[in-house]
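Notes for the one structure printed next.
The complex appears here minus one protein chain, its other protein chains still in place.
Moving on, here comes chain A:
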Amino acid sequence: MSVLLEAKNISKHFGGLKAVDGVNMNINKGEIFGIIGPNGAGKTTFFNICSGIYAPTAGQVVLEGKDISGFAPEKIARLGMARTFQNIQLFKYMTVLENVKIGFHIKTKTTMADAILHTKRYKEDEKLIQEKGMELLEYLGLQNLAGTRAGNLAYGVQRKVEIARALATDPKIILLDEPAAGMNPNETASLSEFIQNINKDGYTVAVIEHDMKFVMRTCHRIMVLNFGEKICEGTPEIVQADKLVNEAYFGKGRIARGEVMTDGNA
């Protein structure tokens, strides 16, 4: 298995606050990698560093052997990393299809002259994004909503549209920031299935999530952050049994008193 995304000793300090502190991580090609941790553990900051929204204070982000630390987000997107956001950032006033069409931005090459003169390139590009866009929506089961304004959709569906938009960039790896937040158990289950499906179709997925059931069921490997530091990494079984992880989630006292079983079942 080859390493797709690698974080080498990543730190991000906001003044005196060490939001992320010396985190190492390898995500292999074809895997679903989970990042968990209590609130404020630095998970989203870590994602923001990987996708270029923040530059790391120290350390390197390496995508397919190429050092991308400090690159602009749009450049990283071009190199094959797509992401969704914790608080959904759809183009709310555009239709679902238009949202996805913008996702195809880096896949098209129309220039202003092409657009004004309606050259062959323009027609090919428009045809491509229309067809591929609809194809993608069908793949996610959203084809009936193509003409609906994104802001009018239900929360769970908006999450799906955001994933569709990210997939439109044809990424090598897709980072999902709390995709199950605000979903009911049924929606969460279908999201888990969905992520496993796109993973089978060849996408590498990194996912931040709070829902333990979801993470344990979906991810191949999990990294646990606490106060900006990595405290554990491994398969769901290893993470569930880890003492530090249980302490971080349940507190030392409760474990000592035997109120929590350390096999992860609270």
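Please note the rule applied: contacts are C-beta pairs under 8 Å (C-beta built on N, C-alpha and C of every residue); 3 or more make two chains touch, one makes a residue touch a chain; residues count from 1.
Here, contacts and distances are computed from a predicted model.
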| item | value |
| --- | --- |
| Chain excluded from display, named as in UniProt, from "Branched-chain amino acid ABC transporter permease", "Transglutaminase-like enzyme, putative cysteine protease", "Acetyl-CoA C-acetyltransferase" or "Chaperone NapD" | "Branched-chain amino acid ABC transporter permease" |
| Residue touching the undisplayed chain, where the options are A:9, A:24, A:89 or A:197 | A:89 |
| Among A:11, A:45, A:69 or A:169, residue touching the chain not depicted | A:169 |
| Where the unshown chain meets chain A, residue by residue | 51, 53, 72-74, 77-78, 82-83, 85, 89-94, 98, 101-103, 105-106, 108, 110-112, 114-116, 118, 122, 125-126, 149, 151-152, 154, 165-166, 168-169 |
